[in-house]
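Heads up, one of the protein chains got dropped from this complex, but the rest are sitting where they should.
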Amino acid sequence: MRCFVGIDLGSTTTKAVVLDEASEVLGRGITNSRSNYDLAAEIARTEAFVSARFRLLERAVERAAGRETLARLLRAFRLEQMLTQLSALRGKVEEEIGKRPVPGQKALRAAVAAIFDGIVAEEEARFLEADPPARSDFFRDAAGSAYARLAERAAAASGGAVTFDALLGLYDQCIVRVENEPLELGFREHIGQALERVGNASGVREAVDAAVDAPLDPVATVGTGYGRARLPFPKEQIRSEILCHGLGAHVLFPGTRTVLDIGGQDTKAIQVDPAGIVTSFQMNDRCAAGCGRYLGYIADEMNMGLHELGPLALGSRRPVRITSTCTVFAGAELRERLSLGERREDILAGLHRAVILRAMSLLARSGGIDDEFTFTGGVAKNPAAVEALRRLVAENYGERRINISADSIYTGALGAAHFARRGAAA
Amino acid sequence: MSDQDKDRSMLLQKEMLAEHYRRLEAAPETREPVVYTFVPGNLTELIRSFGALPVLPEINALQSAMRGKSQGYIAAAEKGGHSEDVCSYVKCDIGMARAGNVGPTGTRLPKPDLLLLSYTGCYTFMKWFELLREEYRCPTVFLQVPYEGDGSQTPAMRAYVARQIRETLIPALEKATGRRYDEDRLKESLARSRAAEDDLVAVLQSARKTPSPIDAYFGAVYYVGPIFSAFRGTEEGLAYYRALREEVEQRAARAEGPATPAGRLDAQKYRLVVEGPPNWTHFREFWRMFAEEGAVVVASTYSKVGGTYDLGFRHDPADPLGTLADYCSGCYTNRSLPARVEMLERYCREYSADGFLVHSVKSCNSFSAGQLTMLREVERRTGLPGAFIESDLVDARYFSAANLKNRLESYFQMLEARRTGAAVPA
Partner (left out) sequence: MTEPSPRAAVVDWAAQIAEDLDFAAARAHLAENPGRKAAGYLPVYAPREIVRAAGMLPVGVHGGGDRLEIIRGDAFYQSYICHLPRSVIELAQSGRLDFLSAVLFPATCDVIRNLSGTWQLVSPEVYVRYLDLPQGGASELAAEFWKEELGVLAADLGRIAGRAVTGDSLREAIAAYNAVRSLIRELYRVRRETPWRVPSEELYLLLRAGETVPLEAFVERARAYLAAVEADAGRVRDKARVVVVGAFCEPPPIGLIKTVERAGCSIVDDDFLLGNRMIDGDVPLDGDPLGALARAFVGRAVRNSTLYEADPEGKRRLIGERVAAARADGVIFASASFCDPALLDRPMLRAGAEAACIPCIAFQFAENTGQFQQFREQAGTFADAIKLWGGE
């Protein structure tokens, strides 16, 4: 089966999208960009192909055994993947313990065994739940939060023989190494084990085998994003993220005429024509003021998760006016505001508004906001930013349809995949 | 570029400059008087008619940057109390003066016998010479050239400048050089200016051809060098422009493009009009970003800072002081924003441009303040897509190669996509 690949090497995350010949999205992959772009691209791409194969499998299994079986199979597959990664992590942690002074090793080994056994048990229990709570797609986040929780318990149980900090230190040391090794995602093996786990329902194995064996032939790939120059592609296969974002937004919402993307390190305001071709664009100037990274610093400063900022800010009734979105001074400004006795939610609401105000000027520079208006990038997931944007758009441009896709993080990769398809067709 | 790849005119220019700096170095012994003055509104013929040698501080600054010296000079000026916020030409020049006044070719520059402050199109000029006066403690004479706020020079403005030249400048030059004003000598020089100006305009307008035999921004920097600085009205200048014109006409006849850091640019994919001065710290790297993408600049406003000859002005020996007043008034940065927009619009049309680009430099408010409005206005009037990029004149801290390359690539791909957009299957 012919397919087309788009890879978006962003400053924070790397995304890949696989399209089939009917332009339907077959698969998507995402990973942290780290300092190694080549590796990030490879991992995202592999993940996208796994998910593409999955999509094929889903189509086949759904046809053969119905939706419910399919859902269970998918979860079983995720579980197998998780267990493999956990086992890799456990191996590294144990290896690390081996390098420590001998007297402490035994207690550490016991504690670590308790932690990993605990996580495995939790994961298996999660699998049995009908509707487990949503969580991060990243192994680092999912495993990390469980590890920390169980490490606290293990430290307490050891009666002082091991400390929480020591256990967490082991995790921090090893997680990077696990992430930086391309994982044997072993689709075939994992799906086999997953099938066992869901009890080999009739017809499912045949459908799975057919899907697994179907050849996926990536006939064209286009790379984009901040690190695109690092991709080992010929120049014709590289497109600027501006073009890819414009086209991606057009694919997601065909009525799109204006696109705002607020990513980690840059903000883009793009105007596109009815075919999704960029007609004008503006990017932020050289500093990262007003970009996603700025909110990241604020979250660090407040000792909060990035995803917690927006919901807290929404609780504000009297937003503080923030005049500077300078990343360098973010911490100082925040501390002074707090010391003046301003409420956290009011400060946060002001900060979100300041970020959106920066975006508003880029939009104005690029030619304003036309209907429809599509908002993408990590900050589009932040409800307080979205709220501030809605208000400012209405105040300054009147009624505009504002599109936000749950998959907006893939917009650039999606556009790149469409360029790959168009290029192959031309 | 090795010497044999260089155009004959370039070698000629190099010799002229080397000779000029040799004379300057020897000036303390030969007792040739030295007058410092600025490029816009430079009264080279008048200065030379008194047997004095001109020194242009902007040229020193930009050449220092091209030789990688500017950062140290700027640091010295900032250490001496100058703000990071202000013009880097000024700081570079002050740093150079304090570091022994070694000029662009490595020879020592003499101190000025007179600072001729031709206050034309740039507020900072005034401060610059007030500051240099502190360094050199020498006489300073001031010439106010009124700004063409309403788009043209009024008779009162013309009379004011001409009278200042007669009543203030000439006596100051007589005093500084010990020579009497010799109008016949000035007239002869103005006649030579006029002839060289004809040749320069022919060179600049050769870019109307496809392919363009010149790059009218990066390449034009060299072409305008002699006439914007010490050589207007000289025999050497006259010979240079004759040779340059021949060379360019031959290139045009062979349908060849200009030499660039990426080789000869015959295959010209994009024809651009550029507003704003170039960056000097990474001049060739910056040029390469254009040339490698097949972009040639067909018209620029920067090549008009020392005179807008292509709009019809020529020095007129019949009215020496009046013509100098006209010359000063018409320099690009002395023109109103609407007049600048009209020039850009005209260039886009007359030079069959595919797009226009604003390179905005942090240092120069005379150029930069209002450029975003100009960008939108030119886009509106021509329907051509504009691009906006930012860096600085001679402060390398503001030149972000990755950032500029990203924007330029995006822009060129956008031009390409717009050109072929309709032809690509959706």
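By written order: A and B. Residues from 1 in each chain.
Going forward, a contact is a pair of C-beta atoms (placed from the backbone, for glycine too) under 8 Å apart; a residue touches a chain by one contact, two chains touch by 3 or more.
The structure presented is a predicted model; accordingly, all values stated were derived computationally and were not measured.
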item: Identified contact with the non-displayed chain, of B:T30, B:S152 or B:T373; value: B:T373
item: Option touching the unshown chain, where A:V212, A:A364, A:I404 or A:A424 are the choices; value: A:A364
item: Option from A:D20, A:E123, A:E241 or A:E333 whose C-beta touches the chain left out; value: A:E333
item: Candidate in contact with the missing chain, chosen from B:E15, B:E130, B:E174 or B:E235; value: B:E130
item: From B:R232, B:K304, B:K362 or B:R418, residue that would touch the chain that is not displayed; value: B:K362
item: Residue ranges of chain B at the interface with the undisplayed chain; value: 80-83, 85-87, 90, 117, 119, 122-124, 126-128, 130-131, 133-134, 137, 140, 142-144, 146-147, 149-150, 156, 160, 163-164, 167-168, 336-338, 340-341, 360, 362, 365-366, 368-374, 377, 390
item: Contact set of chain A toward the excluded chain (per top definition); value: 285, 287, 321-324, 332-333, 336, 357-358, 360-365, 392, 396
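Throughout what follows, only the chains that are shown with their structure count from here on.
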item: Chain A and chain B: spacing of chain centres that average the CA atoms, whole Å; value: 49
item: Footprint of chain B on chain A - complex, ascending; value: 226, 229, 239-243, 273, 275, 277-283, 285-286, 365, 367, 422, 425-426
item: Parts of chain B lying in touch with chain A, wherever the complex brings them together; value: 372, 375-376, 379, 385-386, 388, 390, 398, 400, 403, 405-407, 409-410, 413-414, 417-418, 421-422, 424-426
